[in-house]
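Omission of a single protein chain aside, the complex is shown with its protein chains in their original locations.
Take a look at chain A:
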Amino acid sequence: MTSYADYTTGEPVADTKAPAGPINERWDKRRFEAKLVNPANRRKQTVIVVGTGLAGGSAGATLAEQGYRVVQFCYQDSPRRAHSIAAQGGINAAKNYRNDGDSVHRLFYDTVKGGDFRSRESNVHRLAQISVEIIDQCVAQGVPFAREYGGLLDTRSFGGVQVSRTFYARGQTGQQLLLGAYQALSRQIAAGNVEMHPRTEMLDLIVVDGRARGIVARDLITGKIDTYFADAVVLASGGYGNVFYLSTNAMNSNATAVWRAHRRGAYFANPCFTQIHPTCIPRTGDHQSKLTLMSESLRNDGRIWVPKAKGDTRPPNQIPEDERDYYLERIYPSFGNLVPRDIASRAAKNVCDEGRGVGPGGQGVYLDFADAIKRMGRGKVEERYGNLFDMYERITAENPYEVPMRIYPAVHYTMGGLWVDYDLQTTIPGLFAVGEANFSDHGANRLGASALMQGLADGYFVLPATINDYLARHPHKDEVGADHPVVQEVLAETEDRLNLLLAVDGDRTPDSFHRELGELLWEFCGMARTDSGLRKALERIPQIREEFWRRIKVPGTGEEFNQSLEKANRIVDYLELAELMCLDALHRSESCGGHFREESQTPDGEAARKDDEFGYAAAWEFTGTGEAPTLHKEDLVFEYVHPTQRSYA
C-alpha cells in the first residue's frame, strides 16, 4: 500500500477562460465573448445556490433578477445569519475619493503583492475593477456606510496600505453588506423567483454525464434527505477554517459542501493557505468553543509586549518598563507593531513558545494602551476604540483602559478552496464556486477588507456574467429524475453514512474528536510548519479517523432535528480535508504568505519564497479516502506585477 504522502503529479491544469491581451481589457473581452441566454429561455433554467453569505446571497438575488429560476439553501434558520455578518473592518474599493493616488491598478498591485505572488493576475485585476461598482450597488440598496458631514462617504486606511480606500459601517460592515444582499434576495423570494430552503444542509453533489446537475440535502428539522436538480450548481458555502475546531468562524460553518464536491471530481487548490489573525481574544480554558476577533486597527495605537523573563507571573502593572520586551518594535524597528498579519502572528507564537506568554496557559501577549492614553488622553482612545474595548471587557471582565489587553492569534480565513477558472467554474462542468469557497483571488495571504470585496464581486458581478456562457451552451433539455441510477447511488451513500454514524454507538462525543483534530492541526499545520511535524500529523490523522468510526457516539435518530448528527457528519469531512491540508503544506517546502515553513526562511527569520520551484497553484484531485491524491499544477505567470521578496525590518 502506498502512503498518502506519496502523491503523484498529473497533467498541469490551466485557466482557459481568461482572454489574452492587455489586462485591463480582459474582463470586457470575456463578457463580450460569453454567450447569452435569451430572456425567455432563462425561466426554463434552474440554478442551485448553496449558501447565503455575501457571495451566495448576492449571486442568488442577481441570477433571479436576470430571470433564472433559483433554488437556494442555507443551514441557518434564516439567510440573514450567514457568517459574512461577523466581518468588522470594511470593504476595499478603488474609488480614489480621497484623491490620494489610488487606482484600479494600485488595488490590483497591492492585492497581488499582499498575496505573496500566489494568485492569478487576471482574476485579481478584475476584482479591483469591479470594486468600484460594488460600492455603488450597496449604496443604492441602502447600506448605511459611514459618511462625512458633507453627506459623502467616509473611508479609512486598513492593513498597512498607503491609501485610504476602505469603506465601512462602524465595526459592522459585514453585517450591513450582508443585510443588503439578504434584502435583495428577500425581494426575489417574495417575487417567486427564488425558492429558499433554510435549515437545509447540502450533503453531496450529483454529477450526471460529467456535469453537475443537483445536490443531496437534508432538512435539518425533519431529517428528511432529499434530492434537488438544476442546470448548474453554485457553491457559496464559505471557508474551511473550522477544521481547526477553534477559529473565528461561526460554530456551524463547515466544509462539507466543498469537500463533497471535491470527492466528486472538483480539484481543491492550495488547502494549506490559511490566514491566522494576530489580534484575537485568547482562550480561557478547555471549554472554549470559538474565538473572537478584534479589529486589527488596535495595532495602530496599542503596543505589544511580553515580560523579558520566562514564567514571570506578576500582574502587568507591576512589571517595570525595563523588564518588558516590546518584541515587534525590537525586531522590526521600522514597521513595529504594524507588521503584516502573518508576521505579527508568528512573532506572538515564538515568544509564547519561549515560555514568555501571559494569561491562562501562557497563550497570550499584551496589547497595551497605557502610552496611547498618556499621549492622546482617554477620551480620544475611547472615541477610536470604545466599542472594541467594551467588547473585550464583556468577554474577559478586564478593563483595558486600566489593564493591558491580552491577545493571541487565531484561525480566521482560508485562502485555499475549490480550484476555479476565470469564469469561477470548477473542474466539474456546471459546478461554480464563489466567495471564500474558491481559491482564486488572495493567493497565499489575504489583505484586510478584501474578503467582503471578493464575495460581493463574485456574487453580484462575475458569476452572473460568466454562468450565462455555460447555461447558453447547455440549454435545458432533460430533467434528471430522482430515479436516475446515479442519483439513487448518491442518495444511498449519504443515507448509509448517516446511518453508520448513528449505529456506531461508541463512547466519544463528536466535539471530542473535533477538538483533538483541531489541536493536532494547530500544532503541526498552524502558524509554523515543518517537514517532521507535518509527517507526524499525516501519520496521526488516519488513526483518529479510524478511532472516530469505532468510538463515535451520536444519540437520537436521523429522522429528527439532531444537532449531534449534523456535527458528526461535518467531522467526517474534516478528517479527510485535514489530511490534504497537511500534505499540501508538506509538499510546498517554501514559505509564502500565511504558509510558513521553518526550513525556508531568510537569515533574519523571514519567510523565503521559492518562485522557481513553487510559482504555481496546487490543485489536488481526489482519488479515494486515505489514498494518495494527484497534484495538478497551474503555473502562475506575472506579466504586470513582478515578484519581490517582502521585507519589513
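Keep in mind that, in the parts below, a residue touches a chain if its C-beta (ideal position, glycine included) is under 8 Å from a C-beta of that chain, and two chains touch if they have at least 3 such contacts; residues count from 1.
Please note the rule applied: contacts and distances are computed from a predicted model.
Trainee: Considering the UniProt annotation of the chain absent from this complex, which name among "ABC transporter permease", "Succinate dehydrogenase", "Probable sugar-binding periplasmic protein" or "Na+/H+ antiporter subunit A" applies?
Mentor: "Succinate dehydrogenase"
Trainee: Given that one chain is not shown, which residue among A:172, A:237 or A:569 touches it?
Mentor: If we include the chain that is not displayed, A:172 is the one touching it.
Trainee: Sort through A:41, A:564 or A:601 and give me the one touching the missing partner chain.
Mentor: From the options A:41, A:564 or A:601, the contact with the absent chain belongs to A:564.
Trainee: For the chain left out of this view, which of A:12, A:144, A:379 or A:475 touches it?
Mentor: Once the missing chain is taken into account, the touching residue is A:144.
Trainee: Which of these, A:290, A:474, A:497 or A:610, touches the one chain of the complex that we don't see?
Mentor: Answer from the full complex: A:290 touches the omitted chain.
Trainee: Could you list which residues of chain A touch the chain missing from the display?
Mentor: Residues in contact with the chain left out: 58, 61-62, 65, 76-81, 83, 85-86, 95, 97, 133, 135-137, 139-142, 144-153, 169-170, 172, 175-176, 179, 182-184, 186-187, 189-190, 198, 221, 248, 250-253, 284-285, 287-290, 292-293, 394-397, 460-461, 464, 507, 509, 511-512, 553, 555-556, 560-561, 563-564.
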